[in-house]
Each structure stands twice: as structure tokens, then as C-alpha cells.
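Note that one protein chain is taken out, while the other chains of the complex remain in position.
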Amino acid sequence: MTEPPLLELKGITKRFPGVVANDHVDFDLVKGEVHALLGENGAGKSTLMNILYGLYHPDEGEIRLRDDAVRIDSPHAAIDAGIGMVHQHFMLIPVMTVAENIVLAVEPRRGPFLDHATANERVLEISQRFGLAVRPDARIESISVGMQQRVEILKALYRGAEILILDEPTAVLTPQEALELFQIIRSLQAEGKSIIFITHKLGEVLEIADRITVLRRGKTIETVPREGATEEGLARLMVGREVLLRVEKKPAEPGEPLLTVEDLRVHDERGLEAVRGISLEVRAGEIVGIAGVDGNGQTELVEAITGLRHIDAGRVVAAETDITGESARGSLEAGVGHIPEDRHRRGLVLDFTLAENIALKDYCEEPDSKWGWLFPKRLVARATKLLKEFDVRGGGAQTLASSLSGGNQQKVVVAREVSRDPRILVAAQPTRGLDVGAIEFVHRRLVAERDEGRAILLVSFELDEVISLSDRILVMYEGRVVGEYPPSVSEEELGIAMLGGRREAVA
Amino acid sequence: MSTVDETRETTADRLRRLGEPRSVAIAGICLGVLGLFLSLPPITIRNVVVPAAVGVLGAALGLWALTRGQRKLGIWAILASLLAVLGALWLQSESAGELESVFSVGLLAATLRFATPLAFAAMGGIFSERSGVVNIGLEGMILAGAFFGIMVAAETGQWELGIIGAMGAGAALASIHAFLCIHLQADQIISGFAINFLALGLTGYLFRSVYGTGGTPELPERIPDVRLPFIEDITFIGDIFGSMNLMIWLMLFTVFLSWVVLFKTPIGLRIRACGEHPRAADTVGISVFKIRYAAVITSGVLAGLGGAYLSFGFGGTFNENMSAGRGFIALAAVIFGNWRPFGAFGACLLFGFSTALAIRLQGSPLLPSDLASANLLQTLPYILTLVALVGVIGRSRPPAAAGRPYVKQ
Partner (left out) sequence: MSTGPSPAGPPVPPQDAPPEGSVTGLQTFYDRAGGLLVPILATLLAFLIGGIVVLITEKSISAPFQAYKAIFEGTGLTWFIPGGDQAEAARDLQQTLLITTPLILTGLAVAFAFRCGMFNIGGQGQFWAGLLTAIYFGTHFEGMPPVLHVTLTLVAGILAGAVWGGIAGLLKATTGAHEVISTIMLNWIILWSGKWLLEAPDGFLQGRDPSLPRSDDVLDSAKLPAIWGTLQPLHAGIFIALFALVVYHLLLNRTTLGYEVRAVGFNPDAAAYGGISVKRNYFLALAIAGAFAGLAGAIDMLGWKYRLTSTEFDANLVGFTGIAVALLGRNKAVGILFAALLFGSLIVGTSPRQLDPDVFNPELATNLATMIQALIIAFVGAEFLILYLWRARRRVGFRRPREPEPEGA
């Protein structure tokens, strides 16, 4: 290394009950570089950066800034040391304005009062300097996710950040928005800022990073320069074995249509129309994937189909039963299975045992119960069998769901839904937050269920997941289906459609 | 670069909104209330046609809005208008003198008096909940303020010290609530309930232990009224504001100050940030714990002031459990006012009015003697609170993080 590093993390160790999240991790950052921190979910990337930002306290190790050992025990200390962080879940207050969010805790004052005019002025000033256009008086909840991310970056810059940590910044962006972000990163680099870029996406790393450090199971595996790095090589480093980047599957043999949605209209919590006249059809034995950026009505579409949200207009027909306006029970009795997008919020009752969770949809039917009387032993017996079949590890039928790892929790959800033998399976974000092993399991299972003749509707924000699993791809944008594509489509083409760039007649 | 969202509405937008069903329905509700008001003193129109016409118009507006999607508001407008017509019909049959014995300027002055302890507590509730801590312990803090205030005033003979004692007592209980909720992450509702129970037991115990069965001694001085010679002689206004109790003025000032602090100062921005998204506040270096402690203790101080007015501003004695649910009514006012000082103050006036009205209607010839009973009329403020709570839900938006302990990582 020619230059002395701006920042050095040496031998950082962080233990949580039962896991070592960071095991003597070393990392360094040179001024003006983009250094990617690559690893799968649960590899310890976020933990490491939360330590650097003062949110966690390391059990061992030291942080050196410009060759001096520093103690960063709070975000305040991190900010003082010139470190800024853009969190994966934005740290923005939805009901406040852009300017209020940016100046929070360093507010300009006039006497004892908050000086809104100066705040707006300064925000404009800094946004022009770095070429990040925002409207200071817009409310966060009314601006797009990409715009919110800019506000987060400005928040760090406003506080004089020299080192910027970006935690999975592209997870919520379209490919085009991601390209814009990369331009922003390059211009920040040109201003002399140093950037730590956390991701698990190989393509991005090769595009933007100067150096790449790979973490696996809490340990530093290797730091490599971009030159000479390949996707396959990085994937091997990241996972520790050869990875199949494509899902093996036979061509689909679609049968009769099982799920039909006609001109569906649904509104969201705020009363805005989120689904604006969607029609689609899923046939037996095919996977229809829905691509799109988060917040374009996918959640509401899924909830409407599964009876969890009021339908304003249109029709949903599942296996020849009209389930428009039915409750969740009506939907599941018509044969719709549902892997929900958030297993903690919806998919599982974390304080229930696995047996009780597996009974979540059958508890009121025989053999689980009769005339309102529950038979806990039968619940346990059925669950024990299923847990074995689906290779759920970390607990038995009487274990609380909360004590399982994310991957095993998801297996429980999949086991419950699949074992009910649904004719239609709606899978929303089925691999969110899982590691490669669990992702492969879920993917194989979905393809197997397709081959059993079920109709599968897959919603995912991960483009490669949609492309590799689906037999047909629909793109959703602002509550409408704006295009249908075969799985041979390129990511770029989908990306343009995801921004509403092109409309095609829906088949 | 994509374009920036257009979010701010222009004046033209606002004007356009006046024609929307929602605004029309609200106008219908206002007309209904106005129709009833016209039949009452001081206006007392002795002719059923005018109020009835206003009421019918209000109902028509409500119906129009109802058919255009504003179901809930439309129904409220029709109900309010119906009330106006029926009320007018009934009031016409009563003599004007009897009406004036109930609906007088005194009623408005009494409304302010009854609203005062509520408004103090409600401002406290706003501070606490805006910072993210639900405080159902307001009830107990009012009670503690009432008892310790009058005790200190009686012991020292100075009402000023009594007020400080009341504030201190409220703050002490609030500190316990803050410690339990913030440091120990106790369930905020359970902790608040424990505070109420603790205040009930502690004040009851000390009341009996210090004063025995004789009750609190006669105070040398209560909290004085503020006489304003310029205003005193003006009819109506003078009758209300001419010699109002100091605590009522202090309450009005507190409401205004609460609004300024919460919405016009940096500290208010930080308090609200802690209540909406504490982690976001933490990541920019705000101490969520400190802000929440300060806000909760402030709520105790304010509730204590409400208690002080209750025991030695308004009456002159302390009774066991004299807060009588006022802390909870104040919380309902906070919800009704959408966690905003002036909104909550308006709700407090409404609840204060219902109490004042209930007292004036006791034994009044306006009601059948069965219903004019003091006991039955006592339920009025509680029923009104319940109705208000039911009517407002869905349009009122609590601070997003209220009720959740913040866990620093």
C-alpha cells in the first residue's frame, strides 16, 4: 500500500448471545477510495459498520483514524470524527420536512427559535454543491425512496462527513436509480470523500469499488483490488463454495388458469390508490414473477388477493371461486397459499411454538380441533413430521418460533403453506434476509411446487430472483402492470420498465 | 436526475378543497351546532323557524357529502343538524328566564374553570407522548399535585410555595414513571397505572395520617384571582376575563408556550423526533433518554399544576381521589386534539363545558326531575369523552414511536 490508510479497524470482535458476529475483523480505508464490504446476509457487515458508527461497542479490537487510536462510543462521537452513515433502513422522520431532517440536532437558530429560512437555505446550498437536488420543504413521506436516500447522504455531508458508510444502498433502488447513485458516489469521490460501500451484490462491487473486502461468517476472508476480480471468484470467497447462480428448472407446462385478477383497484393505509386496475392470470404449473421497485403496489396487490385488504373494485377468482371481498379465511379456503413478505410481522407468531405456528391456518378444523376443542398433542405430532420433512433445524415442535434463525423460520412458513396443498401459492419476497443455503432451498421448493401443478405468483424486489425463477415476468409501476416479458429479458430492459419507461399491451 | 416531488399546496388548491365533500360535511356539522346555538342565550331566538332552517341546511349538506363518499362525516353532520332542530323545538317550549339560568355567561366562565386542570394535564400529555412515552399516570400526578400543593400551602401559609410543592410532587411521580419506562423499559401503560395507584394510596395515607378525619385545614390564602379593572366593566368579556384566577391565566399561557416550544424551537423538533423515530434521533447524536426524561418530568410538573388548581385554586380542600378521572379525560383531549396544544385545549374546553353544563342542569326545570339528578348528570363528561374518542379515531395520528421503549444497541 502506497498511502497510509485514513481509517483502520484492527481485530474487531463482537459477540452476541450465541453468535460471534465479528471475529477479529481487519479493515482499512484509504482517502478518496470506494471500498466495498462484501458478504452474504448475516456475514457481519452491518455489525462492523454499526461498530464504526458508534451504535455497537466492540468486545475487542481498536479503531484508528489518521493513525490515532480513537474511541467511538456513540453516533455523536462518530459524527465528530467525520464519519457519516446511510443506513439500510433510512433514519428519516416521515412526517418532517427534508430540511428538518437534515438539520436535526445542529439546527440554525434565531434567538431561542428554530430558523427555518436559514435551514432551507443551507440545505439548498449544500445540495447544489454536491449536485444532489432536493426540495428542502417537502415532507419525507411524500418523496420517492431514491430522493430519501439523497436526503440521508446530505444529512451526513451537512455534518461534515469525510468518510461515508453506505449500507446496502441499492437494495431499494431501481437499476437506473442505482446508476444515478453510482454517479453521485463518483462525484463525492472527486470531492475527496472516502466511501465504504456495503453490499451482497457482486455486479455492483465490480462496477463501483476500488477495493473489495469479503466477510464470511464474521471473519475477514480477503481484501482484493477490483482489477482482476470476477463475479465467480468473489462469489466463491463470499459463500465458501461453488455457487449455482442459476436455478435448475425444466421448461414450464402451463395448464388451466387458476388465479385470475380482473381490473383490481385497492388503496393503501393512507387512503391513496395503490393498485390501479391490475389484471393478470396465473396458470397451473407456471411461476409468474412480479418485478418492480418497493412501494409500487405489490404489497397491496398481494394483500388483496389473500383477503387481507379491502378491494375497491375488480375481481379476484381463485380456482373457479370468486374470492373478491372475502376474508383471509375465504381466500385460504379457496386454495390460496401465502408466503408473506414479512415473516416476523405476518408469517409467524413469534411467541407461539412451532406446532402452534404450523396450525395457524388449520387450528379450527379437524384433526387439530373439533367443536371448538383444541388437541395440542395432534398439533405437535403433525408439526414434528413436517419439521423433519422440511429439515428445520434449531428446535422441535415445542420450541418458540422466536428462537429460530431467519432461514429456519422461513422454512417453517414454507412448510405450513405447502403442506396445506394449495392450488395457488402467492410468495412475496420469499428469500428476504436469508443466506445462500436457505435461498437455494426456497428456490428449489418453489420450482418443485410449480412442477406439482400449482400456480405460483412470485413478488420480489431482487431482479435476478425474478428472472431466474419466473416463466413469465410482469413489471409493476405505480399500481399498474406496465409490461410483460419472457425470462430471457435483460436486467436493463426490466429496469427501464420498472421506472415506467415503457408501456406494453398486457397479454 | 428525476424531478423533485410537488408537495406544497397553493392557495388555489386550498380554495378548490372547499368544494370537496369533506369540507362540505364539516360545514354541515358547524351549521348544526350553530342552529342549536341560536336557540340559546344570549341570542335566544324565540322562533323555531330560524334554527330549524339552519339545521335543515346543515342536514342537506351532510346528505350531499354522504352521497359523495364522506360517510362518517356526513352522518355526523346529519346527526348534529337533527340535534339542532330537536333542541330548538324543545328549547322553544321553555321560558327564556329558565334558559338564562343555565346558559349564562357564568356557564362560559365555569367552562374555563373546569377546563383548566384538564388543559394543564393535556399539555403534559402532549409533551410526554410527543417524546414517545405514553403517560396514563397523569391522573396520579394531578392527584399528587392537588394533595402536596395544598399541604405545602397550608404548612407554610403561602400559596406560591404550594404551587411549587404541587409541581415538585408531579415531577417526582413523573420521574418514577420516566425511570420505569425509559431505563427499565417497563410497559408504559402498566407503569402509568402503577403511578396512579401509588398516588391514590400515598395521598390517601398521608391525608389520613397528617389531617386525620378533620380534612385539610382552612388556608390563609388561596391562589388569588387577577382583577383587570379595564376589562372588568365590559359586559360579557368582563364577566369572564375581568377577575379570572391566576391559574387560568397561567394555563392559557402554558397552552401557547407549549405550541411555541414544540413547533417553533430546536428543542421541540428534537422532542418530536424522539417520538416519531427515536433511532433516527439517536443516530444524529440526540440523547433520546435525556429528551424523554425531560419531557416526562415536564408532563408531571404540568399535571401537578392542574392538581394545584383543583385543590386550592378552585376549591379550597382536598378529597381522596379528587382527580376523578381527569387525567384520562385529558388524555382523550390529547388524542382528540391530534397531539397539538391548541387542538387539545379545544377538546378540554368541550369537556369543561360538559361538566359546567351538568352542574347547572342539576335540579333545573329544563329537565324532568329524574334526569336532573346530580348523580346522573355527573356521567355527562365521561360519556362525552367516550363519544369524542370514538368519533375522532382514524383521523388522529399518534407519534409513531409512542408507547415503545427505546433500546439503545
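For the reader, a short list of remarks on this structure follows.
For clarity, chains are labelled A and B in written order, and residue numbers in each chain start from 1.
Operating definition for what follows: a contact is a pair of C-beta atoms (placed from the backbone, for glycine too) under 8 Å apart; a residue touches a chain by one contact, two chains touch by 3 or more.
All values derive from a computational prediction rather than experimental measurement.
Touch with the chain that is not drawn comes from one residue among A:133, A:317 or A:349, which is A:349.
Here the missing chain is touched by one residue of A:32, A:61 or A:376, and it is A:376. Where chain A meets the omitted chain, the residues involved are 16-17, 19, 21, 40-42, 44, 47, 89-90, 92-94, 269-270, 306-308, 327-329, 332-333, 338, 340, 344-352, 356, 359-361, 363-364, 369, 372-374, 376, 393, 400, 402, 405-408, 411, 433-435, 437-438, 441.
Within the complete assembly, residues 129, 134, 136, 176, 180, 183-191, 193-202, 204-206, 208-209, 276-277, 279-280, 320-321, 324-325, 328-329, 331-332, 335, 369-370, 373, 375-376, 378-379, 382-383, 385-386, 389-390, 393-394, 397-405, 407-409 of chain B touch the chain that is not shown.
In the analysis below, only the chains that are shown with their structure count from here on.
Mean C-alpha positions place chain A and chain B at a centre distance of 44 Å. Taken together, the chain B residues at the contact with chain A in this complex read 1-2, 4-5, 7-8, 264-266, 268-270, 272-273, 276-277, 279-286, 397, 400, 409. Partner chain B is touched in their complex by these residues of chain A: 50, 53, 55-56, 74-76, 79, 85, 87, 91-96, 100-101, 104-107, 109, 112-114, 133-135, 137-139, 142-144, 146-147, 155, 159, 180.
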